[in-house]
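Complex shown without one protein chain; remaining protein chains in place.
Labels for the chains are A, B and C, by order of writing; each one numbers its residues from 1.
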Amino acid sequence: VGHGGYAGEELVAYLQRHDAVAPLLLDLPRHERRPASPRDGSAPSKAILQARQAIAQPPPAAAPARSSVEEALEGPPLDAVFLATPIGISLKLAPRFLSAGTRVIDLSGAFRLSTAAAFEAWYGTTHSCSELLQVAVYGLPEINRQRLAAARLVANPGCLATAANLALSPLQHAGVIDAQSLVVCDAKSGVSGAGKESRAATSFCSVTDNFSLYSSMAHRHVPEILDVCRLEQERFLFSAQLLPVRRGVLATMYFQLDRGAETGDLEAALADAYAAEPFVDVYPSGSFPNLASVVHTNQCRLGHEVVEPGRRALVVSALDNLGKGAAGQAVQNFNAMFGLAETTGLLPS
Amino acid sequence: VGHGGYAGEELVAYLQRHDAVAPLLLDLPRHERRPASPRDGSAPSKAILQARQAIAQPPPAAAPARSSVEEALEGPPLDAVFLATPIGISLKLAPRFLSAGTRVIDLSGAFRLSTAAAFEAWYGTTHSCSELLQVAVYGLPEINRQRLAAARLVANPGCLATAANLALSPLQHAGVIDAQSLVVCDAKSGVSGAGKESRAATSFCSVTDNFSLYSSMAHRHVPEILDVCRLEQERFLFSAQLLPVRRGVLATMYFQLDRGAETGDLEAALADAYAAEPFVDVYPSGSFPNLASVVHTNQCRLGHEVVEPGRRALVVSALDNLGKGAAGQAVQNFNAMFGLAETTGLLPS
Amino acid sequence: VGHGGYAGEELVAYLQRHDAVAPLLLDLPRHERRPASPRDGSAPSKAILQARQAIAQPPPAAAPARSSVEEALEGPPLDAVFLATPIGISLKLAPRFLSAGTRVIDLSGAFRLSTAAAFEAWYGTTHSCSELLQVAVYGLPEINRQRLAAARLVANPGCLATAANLALSPLQHAGVIDAQSLVVCDAKSGVSGAGKESRAATSFCSVTDNFSLYSSMAHRHVPEILDVCRLEQERFLFSAQLLPVRRGVLATMYFQLDRGAETGDLEAALADAYAAEPFVDVYPSGSFPNLASVVHTNQCRLGHEVVEPGRRALVVSALDNLGKGAAGQAVQNFNAMFGLAETTGLLPS
Partner (left out) sequence: VGHGGYAGEELVAYLQRHDAVAPLLLDLPRHERRPASPRDGSAPSKAILQARQAIAQPPPAAAPARSSVEEALEGPPLDAVFLATPIGISLKLAPRFLSAGTRVIDLSGAFRLSTAAAFEAWYGTTHSCSELLQVAVYGLPEINRQRLAAARLVANPGCLATAANLALSPLQHAGVIDAQSLVVCDAKSGVSGAGKESRAATSFCSVTDNFSLYSSMAHRHVPEILDVCRLEQERFLFSAQLLPVRRGVLATMYFQLDRGAETGDLEAALADAYAAEPFVDVYPSGSFPNLASVVHTNQCRLGHEVVEPGRRALVVSALDNLGKGAAGQAVQNFNAMFGLAETTGLLPS
């Protein structure tokens, strides 16, 4: 559901090359749909049409008043549904699909925080089905894999939060980061992270040849970082800045090493955490990934440097906001939920 | 009026460096205003504020229901008004300013065509003050200078039309272009040509890394080319294509040389036409101007090549759609109307 | 050979997802190598490394003086070699691989023209193995498929030529284009078409926010168009212009319809030619493909419009210069040469 948005389109592309799924594109009732993409509004190629025919169910000859989402909810239960929808729609649809026996992977922010109070504080609105917040599993497989197999509802993480958490979480848990001093995350995001709605702030003339800070500690991805890394809000500083690129997230993080940590501990902590992870690449010290090397992939790539004397460190984390930051991670979560190899449908070729 | 749009902003910048004017920014009634630019929405610099204070009248302590346009129409007549407004607003305001004794330079398409029938055919709507179409002077000073001194209403040309007309008009009138064969104009435009309104087609994600044809023979600038160059519609082909750049127009034109023309006649016709023109630069044969060399200027630059054997030719015309294609040309027209040196306020420094 | 250039990198990506090949990356002797890409110079992801391990032969423990190209030439013959190399190197390597019994797909301009005289005229240098010009098959499968099965040497076409030929060739052969009047091709190309060598003209600061005509009738792709479409040079006009995008070609073509042709004949000719072609999409009249819809694919997409009265037409052709304009087409040729389904390895998922 929500296959017309940027994350939804990417998800459709991932699922089309996934061997173990027969995807079905569900439409919202017309008044809740987002506008189609003008960029991709052209007729699809024959090859794509052919591929789509292979996967798409014939549209039911139903009364026009009923959307295909409604059809799906009333028919035999689907195995899983991906909600690439705004929060308000996810809040409506998730409980209904769960009741119908369908497992849900939600790409919105609706189920990422663990309490109704936290949701209200960060999202500025009450949560209409807060009982599900305890049911939901935070879908960051590298950190939370063991809980995914049994999950009925998975909250797919925010893209900036994923970039920060994959970098900071193993360091924090290994005790590499000094517990008293400032931890800084300077995140830069491509424009597709802002969604497809037309707004002055994301017009070509506003974004090209430009760069700006658009959010700081009030950004909704911040609590996901505080939660996963068990960081106190008082010692964390974050900003989100808009890059003049279509896709990609690169976050640069800065902190002091713990007094008990040796210089090599940082690299060791990352290497240990990700030695067996197919989607996280750790660069050697002093080398840093760039955006172009992660775009159109499900990889998160980490670079780091310890600066001595002074026990300071910086870590760079890069990923595709529509890949590992959204649709790719959603498919990875799906694979973990259904006992499939986690790389299914996610390899570059 | 209309100082918040792209052309309007540029016009304000030009007028601020113009020695002979004391510009006054007039606001439309609130419900007719366009949204402010997010890009420039930041606080202006001290230097700019200082400059603006020098020029801007203090806002009148009037009843809030009256806009400053209304104030201006009711007070002592202004010498001139620039309308950088949509057609609908220009159609309303032009007659009122003219009645008040104010000369009008209109940057919209409202008064560019010479008959009500032509306006209806190309703009798809009736003209509410068609008696002004004969009053209006088409404001292309290099072609039409002698009529500007007495003009009360000047129709500032379309940006693509200006690029094409400055290239083709002297060639057509010198008999260089074969009268039977096809004349092609392949025009490429930057995104600011589409105005400031937020639309999916001009979002960053739609435009970046992309290029597309968005209009062909139905483009509203076509009749301006047919009129100025006295070309028959049946032998002209035009397309407008969207470049992933903020500003600038580059048009490439192709045609057959007239049988009576010699190879050197094309260069001679351009050189003759523009020897004394400060804002048109003719490149030597085989050299072509690029967009970057005209952006942020009031220049139109022309390159050309005659290909032999075969008597074919191509001409490239480049200008800034907000400079010579809109605001710069409007100031040039203003200078011509008021007997000032035409370069006043338009030189790069 | 030549896997470090833009087309070579793309070719490696295509071959990695091709089920029927076991690709081997051959290195030139060090002094003939081009510089590696800084963009992709970062460590490849684990998934990619894994995939590469599966395909790449272990580097032979040979004396350092011998490159892997030399090894390959001396060992048991390979089935086929792709040369993504500059003309000079292709001229050296093609005869040697052919002598060794290896079929050659050459992506350079070395074998695209049919005579030594034509090569000299357009490339400004003599051809060192002109006897191969008659052996070489021009690798445009949609036009030349029947000759590919037996081809030992395939000349992969130029990207701009492919865009023009797929549009014009069926129209020309169906008699839709007037035989006397001008045919114009205004081609726009992304920067990767200029290759990976560092030059001022392709630096970021030169290209961004810019657009320029860089070549006209002397462009080396012009004779390929004249040959395939059987157009006389005297009635053809061409220009190549540089778009500020990384990849993609869009060509707009303009011409008169033949007196004997009816308005619908143009669409019919395209539809007939490409009904069964998986990699050419014909849009309905009045719709036009954009760059974004073809980038990262092997599709060529065609839009068209007939303008009446006047019997004029414009056709737009869009493709990815590294896909259908180079590497994708090379793989399509390979498939045709070896009797494989032509879409093998070329579908988007």
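In this section, a residue touches a chain if its C-beta (ideal position, glycine included) is under 8 Å from a C-beta of that chain, and two chains touch if they have at least 3 such contacts.
Since the structure is predicted, the reported quantities are computational estimates derived from the model, not experimental observations.
Interface note for the absent chain: among C:130, C:144, C:202 or C:343, the touching residue is C:202. Residue B:209 is the one among B:10, B:106, B:142 or B:209 that touches the chain not shown. Checked against the full complex, the one of A:181, A:198 or A:343 touching the unshown chain is A:181. For chain C, the residues in touch with the chain missing from this view are 6, 35, 37-39, 191-192, 196, 198-210, 244-246. Chain A residues in contact with the hidden partner, per the touch definition given at the top, are 181-182, 184, 186, 188, 206, 209-213, 216-217, 233-235, 237, 239, 241, 243-246, 248, 250, 252, 254-256, 288-292, 295, 303, 305, 307, 309-310, 312, 314, 316.
We adopt the following convention: only the chains that are shown with their structure count from here on.
Innermost chain of the displayed assembly, by C-alpha centre distance to the whole-protein C-alpha centre, is C.
For the pair chain A and chain B, the distance between C-alpha centroids works out to 46 Å. Spacing of chain B relative to chain C, judged by their CA centroids, is 40 angstrom.
Inter-chain spacing, taken between the CA centroids of chain A and chain C, is 37 Å. Within chain B, the positions touching two or more other chains are listed as 206, 209-210, 244-246.
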